[in-house]
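Removed: one protein chain of the complex. Kept in place: all other protein chains.
Naming follows writing order (A, B and C), and every chain is counted from residue 1.
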Amino acid sequence: MSSHRLPPQPGEVIDRSTVINFTWNGQPVIGLAGDTIASALAAQGVDVFSRSMKYHRHRGIMTADHWDPNLSLQVDDEPNVRAGTRLLAEGMQVSTQNVWPSLQHDVGVLNKAVGRFLSAGFYYKTFMKPKFLWDNVYQSVLRKFAPGGRVHWKTSTHGAYDKRYAHPDVLVAGGGPAGMAAALGAAQAGASVLLVEMAPELGGHLCWGNDAERAALDKLTTAVIAEANIEVMTRSTVTGRYDHNWVAVMQGDHPLAPERLVKARVGSLVVAPGLIERPLIFSGNDIPGVMLSGAARRLINLWAVKPGQRAVVLTANAEGDAAVKDLQAAGVEVVEVVDVRTGAMVASAVGKSRLQKVVLEDGRTIEADLLVTATGWTAPTSLLNMAGNRPVYDPQAARYFPENLPEEILTSGGIAGNGSTDELIAHGSATGVLAANRSLRLRHSRRAATARSRSPEGPAPEALTDTRTPLRREAHPECYRASTHGFVDYAEDVSSKDLIQAAGEGFDSIELMKRYTTVTMGPAQGKLETVNAAAVLAESRGMDLADIGTTVWRPPFAPISLGALAGRIFEPVRRSALQDWHEAHGATALLAGQWVRPDHYGDAVAEAQNVRNGVGIIDVTPLGKIDLQGPDVAKLLELVYVNRWESLKVGRVRYGAMVAEDGVVSDDGVTGRLSENHWLMTTTSSGAGAVWEMLEDWLQTGHPEWQVHVTPVTGGLTSINVAGPHSRQLLERLVSNVDLSSDAFPYFSVRQGTVADVPDCVIWRIGFTGELSFEVHVPSGHALAVWEALLAEGQDLGCAPFGVEAQRILRLEKGHYIVGQDTDGLSKAPTAGLGGLVKLDKTDTIGLPELRAAYQREDLPILVAVQPDDPTVLPEEAAQIVDGQTATILGRVTSSRHSPTLGRSICLAQVAPQLAAPGTVITVLMADGRRIPATVQEHHAHLDHQGARQRV
Amino acid sequence: MIIVPCPHCGPRNSVDLRNCGEVVNRPNPDTATLTEWRTYLYLRENAAGWVSETWYCRAGCRRYFTIERNTVTNEIRDQS
Amino acid sequence: MSDLLFQSPLNKAELTSPGGNIGLTDESATTKILVRGQGPAVAYGQSKLLPNGTLICGSRPDEWTFLAGPGKSAEVQAGIDQSEATTIVDITHGRAMMRLFGPAATQALAKVCSIDLADDLTPDGAVFSASVAKVTCDLVRSDSQGIQAYLISCERSFGAYLISAVADAAQEFGLGVPAELSLH
Partner (left out) sequence: MPQHAYKYSAAKLLRHGLTRGTWPRMWRQPEFKDTYDVVIIGGGLHGLATAYYLATEHGITNVAVLDKGYLGGGGSGRNTAIVRSNYLTPEGVAFYDRSLHLYNTMADDLNLNVMFSRRGHLTLAHTDSALRTMHWRAEVNKLQGIDSSVIDPSDVKKEAPSLDVSPNTRYPILGALFHPPGGTVRHDAVVWGYARAADHHGVHLHQQTEVLDILCEGGTGPEGKGPGGKVTGVRTSRGDISAPIVVNCTAGWASLISNMAGVPLPITTHPLQAAVTEPTKVFLPTVVVSGSLHVYVSQTDRGELVFGASVDPVGTYRVNGTLEFTEELAGHVLELMPGISKMRLMRQWSGLCDMTPDYSPVMGFTPVEGYLVDVGWGTYGFKAGPVSGETMARTIATGKTDEMIAPFNLSRFTEGDLVGEKGAAAVGH
């Protein structure tokens, strides 16, 4: 490979003293600091960077920027790297993606030979028969031709990325002359500004401009750097604008994170992204050596790369004219300037891995290895589209312009019109001032409305009227297609001929055409292709381009890595004050919702047996706990629970169940009355938050006249259940000021007292396990002391911790159901067996009409206890209960365990009402297909249904 | 992420709130017919345009309040 | 009670940066008294520092949080004017609390909290609640000698997670974070 590096250029961004080593398809090559991957390879004489998706045509540099469809390369473990903008780094392993076995000898090129048969949507019309070939062969062949690089999914950078929020008064998208001037104008008017530029340097087209343009850039850059109110991000992209000016910026120049997502609430958004140069459609428009004027100019001026030897320049504008000068200065022989403004035109280009000749419309054929085209612009209106704005086509200028923008969005620079450097700067500056005014007015009103803010002094600034002199709309010839057909979408290998065919088949709206041909669906998402596609459609339908419309540009403006979108891994987990102890003592962690809990400490069955025979302690802190205070608490409870509360005496506890307005069981728990106006409610762990919000809703919107204050105290009270025949004996050693005897402290009571010298504990005599048990709620800062005291004092009683699994066994033996496991999203009160509890004579309770209706019905499933006739058979949870040998479903097992106490399998099950009678033998379908008999029990409790064990 | 104007906190990012849907009137549960009750439970105007809806300022002041939002544009105006 | 050890969910973490740019300390033992209904003349969103060092925060409409040194619950409660409509709950044990401070504190917090923390919208003394790294928190901007500082409190059980998340955000500004507090 020979060097195409030019002698030093005045505006070059490369550092000739720093050589960077990397590899290209396995071969060692060198580049310079400041090179992009593409410029380094071009400097080494590389022409072919990739093969196209469908026809595997040779492809080279086209735009030399982010949107270049031919420069997606594999770099190390990263697929689809944009070689046109990615800076070269030492040791990079760069390779082509869409070739096999090699870039030179790619067998996919066979597709080219049959290309005429692979017209738009061809795959919809074939491969249908025989069906087994589609299922087994065709599909896998199609997949082999998937474009794109390789994901190395065994390595990960998940979590290495970062995010932050920002609240700039003004965000300027685009750091060209207009954008820089807008940032300065806004900052000087008192606004905080975030200026975002996609390229490594500010300046836009001034970077590769002439001496005067570079001098203007230097001046702007100095001013921007000096302005404290401006934060600059380069190599960064405004990827999306969402409702209420919520703007996403992908920051690429952060020193630590590979990419950082900046989420900005923006006062005024200034859109100044410049223009994207548009390719022309003609035969051979994708051959390496055919490139856009911007690419040629950047190669020469930024990276000092000579793009070819003999050039034809097709120009319709000043950019093309400037390219002629740049090429000549770089020593490229410009053999022909084809000026569209004089009626001349290129007809086609010829070549394979490099351009060989150019055919003109006048019939001449010119030998050349470079064809530079400058045939027009596409306005990158994505951010405006995202704000609901539909830009309007202006045939005189041959491009789209934004119109009727909302207040909070302004445009400047090329997207708004044409101008000299000075005119662009003046327009940008005035735009910045206007943007600042609007955002500062907004800030004033936000400040006035915000409770935490310092109230603004004085009135809001007066609104400025928009007195900006609009930028000109320079006349430009409408050139979209030459007399020949060529590629519209390079990444998708879609030609103008394909589009015309699609329109003829009925896909004659731009959206249908896109879906049928896949035009604009590649990585550039239409940045190069949309307008050309619309132009071809307009041509084929004989319509004006202005009437065709374009597809809507959706976020992101440029692709953004999943890692950056994910950011740091923020996954909140909740830990009780005892969780460290559990983990230090061998507990296996169980993730239950957000909580980390001890599942068991090695042997759940032994833990359960220890509770039945001795005493065990379990950390049940995740149990929802809500402090209720005020004279009207009982009224609130009457409303939210299905049962009665007014009569509950101080020191007593009651079980309550809740249903939603549709009558479905939603939560349950016990609630105790600590004093006349002070109650403590418990809820399920997963339901705690929803119950709290529901209580607030009723108090705020349903009954604002009730005086109740609700305070969630779940984490503040560490809950320890002390369960087992010896539990009273153990607690008596630690509780100093509460009489724990059965007479003084009966079942379903609550007391406040001191436990292990910790005051302000709440002691409940309740039980989920079916044993004598006390639940102690300890202020969490002292919980560990109480837990350890229980173990120490209970050593002689065999006190040991037990985990969630042991508790599941114990509660199932006792027949306690769990909302959400034994009930489901349709379970009403009768299903859960709440019959004795529900009071239908209230005048208001949540879901009252549905409760009344439910008790009129006889077809609701019923929750029953079930025991398999063979005690050694353990049905799976979710095993279906079926009608004999048929497939008719009559219920399902909701909970199932082996009971160590009874030495047999035990279950809870929802069954059809006709099976609910005690003694009914039902058929359980096991996962292995066996159908086993089981018998419905009289009580939910498999053990001690009278509650003798817990009432001692 | 839209901004919801909480009457107590001021403008807030919607991530800190919960949308509770369009405002519906709860019939008297003691006297409502099942049809009336289920109309309240299930049927919704689901309008395209201005809708009165309830929000809960979950991570902020924890107050429920009503605003009007345009379901086509996401514009919001205070009901006060 | 004073001889009882207060066990913090944040394990008395005290993290600093070499240049003093940022710091993060455990304040969980702070006495926190929630007052509802009728209370002091401190508006929602604002705070007031009493001469005895108690900070009264207007935490929500008709809701105040009194913050005072560890072990001062009885003292603080005794000083509150109570009427029949007043409810007092000691939430000292229910809330983990940390102080994030230093010249980079606002920048660090802005990585995990979407609230606009600019001086005019969130001045010294501002009281607000918001999501911080996906956990609902109560915050007070509580500068000390002109250096930015935030008191951040959350439900106690989230404390261990939250301090990791906040420390992670502050790491970029020089905060030294021990392995046991690392987020990932």
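Following the convention adopted for this analysis, contacts are C-beta pairs under 8 Å (C-beta built on N, C-alpha and C of every residue); 3 or more make two chains touch, one makes a residue touch a chain.
For clarity, every value in this text was computed on a predicted model and none was experimentally measured.
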item: Touch partners, limited to displayed chains, of the chain removed from view; value: A, B
item: Touching the absent chain when the full complex is considered, from A:Val19, A:Ala212, A:Ala448 or A:Ile889; value: A:Ile889
item: Option touching the unshown chain, where A:Trp134, A:Trp706 or A:Tyr855 are the choices; value: A:Trp134
item: Touching residues (missing chain, whole complex) on chain B; value: 1, 14-15, 18-19, 21-22, 34-35, 38, 41-48, 71-74
item: Touching residues (missing chain, whole complex) on chain A; value: 72, 77-80, 114, 116-117, 119, 122-129, 131, 134-135, 139, 142-143, 146-158, 160-161, 240, 242-243, 246, 248, 261, 263, 386, 388, 501, 504-507, 509, 511-512, 515-516, 523, 525, 554-556, 559-567, 569, 571, 573, 591-593, 662, 664, 684-687, 819-821, 824-826, 850, 853, 876-880, 882, 887, 889, 892, 925, 927
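Methods note: only the chains that are shown with their structure count from here on.
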item: Chain A-chain B separation of Cα centroids, rounded to whole Å; value: 25
item: Distance from the mean Cα position of chain C to that of chain B, given in whole angstrom; value: 31
item: Shared-contact residues (touching 2 or more other chains) in chain B; value: 1, 8-9, 13, 58, 61-63
item: Residues of chain A touching at least two other chains; value: 263, 265, 446, 450-453
item: For the chain B and chain C complex, residues of the former touching the latter; value: 1, 8-9, 13, 15-16, 58-63
item: Chain A partner contacts - residues on chain C that touch it in the complex; value: 1, 4-9, 28-29, 34, 36-37, 43-46, 85, 87, 89, 91-95, 107, 110-114, 116-123, 126-128, 133-135, 155-158, 160-162, 165, 168-169, 172, 183-184
item: Touching residues on chain A, where the partner in the complex is chain B; value: 242-244, 246, 263, 265, 388, 446, 449-453, 661-662, 693, 696-697, 700-702, 842-845, 847-850, 853
